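All protein chains but one are shown in place.
Our next item is chain A:
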Amino acid sequence: MSSQTGSHKDVSEKHLPSAQDSTAVAEVDENPFADPGIPHHEPRVQDIDERAAKRSERTVAMFFIVSMLATIAFIASFVAFPVDKIFYLFPLGHISALNFSLGLSLGIALFCIGAGAVHWSRTLMSGEEHVQERHPIAASPETKAAAIEEFSQGAADSGLGRRKLIRNTMIGALALVPLSGVVLLRDLGPLPEDKLRRTMWKKGLRLINQNTGEPLRPEDITVGSLVFAKPDGLEDDSHEFMHEIAKAALMLVRLEPKDIKDKQELDWSHEGIVAYSKICTHVGCPVSLYEQQTHHVLCPCHQSTFDLTDGARVIFGPAGHPLPQLNINVNNDGELVAEGDFAEPVGPSFWERG
């Protein structure tokens, strides 16, 4: 075999391990479960053929060079592409040129460093298997004795047992220090007081259509429609909007009065229009997947289902309470108004809810 032919399979005989004798009959030792040890080491092509090793070296270097080019491409695309540049790429659609080029180049840069390092270690670094025995890590008896001796000497020198004043004041100081941490916990408050129990709704407050900002009238709400309302005086851009709408959000639907099974629901409705809290009693998501044929309302988070014809009873899912209903009526101008606040806390249960 001539090494000039170049294939790494063509390696001279003397470098190759001797072939295993496959015809030998296995001999059973006295201990068939003895540790066989690590397998016989076999050299790689690169270990014995310098040309193959050179080739691997060039491959590794190529990975690193590609990584360098990708990094340069990353910097170049950061400079070149404006942030709002959109282009079309077949399977992805209309995507941001900046995001795409930055992600692609950085991905290539990092991947090629890793791939180069792995290829380097697999083909060129030493492939010999080594065994390292573990050793006990305990100190010697003399070292231990010396350490105990030093400790007792130090304890005696400090006079902790003798000077009672120092000892007692030190214990006092150490005991008091954690109190400052406990005091800081006060900033987790203030306590919610009755904020969880009441909302903005009160007697006579008008229901405002959240789409138009106009007061709702009974004739606006047709059977099968769905409308969301907020309390009068709560402006979308005001400071307290989020705090208040999180509790006061309402959804209104109109049912046929004969379909309403729950007596109180019928009493609190107006011409079949019922107003329910939009806040799920499970964890407070906005429930409003209203199926207008079944009159079921679903919560998109955990599929709690409420029956609006039966006092918003829970018919499926993890919610623990029916949705609270708001008692509504009309004022002299023919606008829908609240008859008061919700009779129970809206939203998720809490410990003291009762």
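Simple rule for what comes next: contacts are C-beta pairs under 8 Å (C-beta built on N, C-alpha and C of every residue); 3 or more make two chains touch, one makes a residue touch a chain; residues count from 1.
In this text, contacts and distances are computed from a predicted model.
Only one of "Pyruvate dehydrogenase E1 component beta subunit", "Cytochrome bc1 complex cytochrome c subunit", "Na(+)-translocating NADH-quinone reductase subunit B" or "Carbohydrate ABC transporter substrate-binding protein, CUT1 family" fits the UniProt record of the hidden chain, and that name is "Cytochrome bc1 complex cytochrome c subunit". Listed residues A:Thr71, A:Ser96, A:Asn329 or A:Ser349: the one in touch with the omitted chain is A:Ser96.
Of A:Asp47, A:Asp232, A:Asp310 or A:Glu335, it is A:Asp47 that touches the chain left out of the display. Across the entire complex, the residue among A:Val227, A:Ala248 or A:Ala319 in touch with the chain not shown is A:Val227. What chain A contributes to its contact with the hidden chain is residues 8-9, 11, 13, 15-17, 19, 42-45, 47-49, 86, 92-96, 99-100, 118, 122-123, 209-212, 216, 219-222, 224-228, 253, 286-294, 296, 298, 300, 303, 305, 316.
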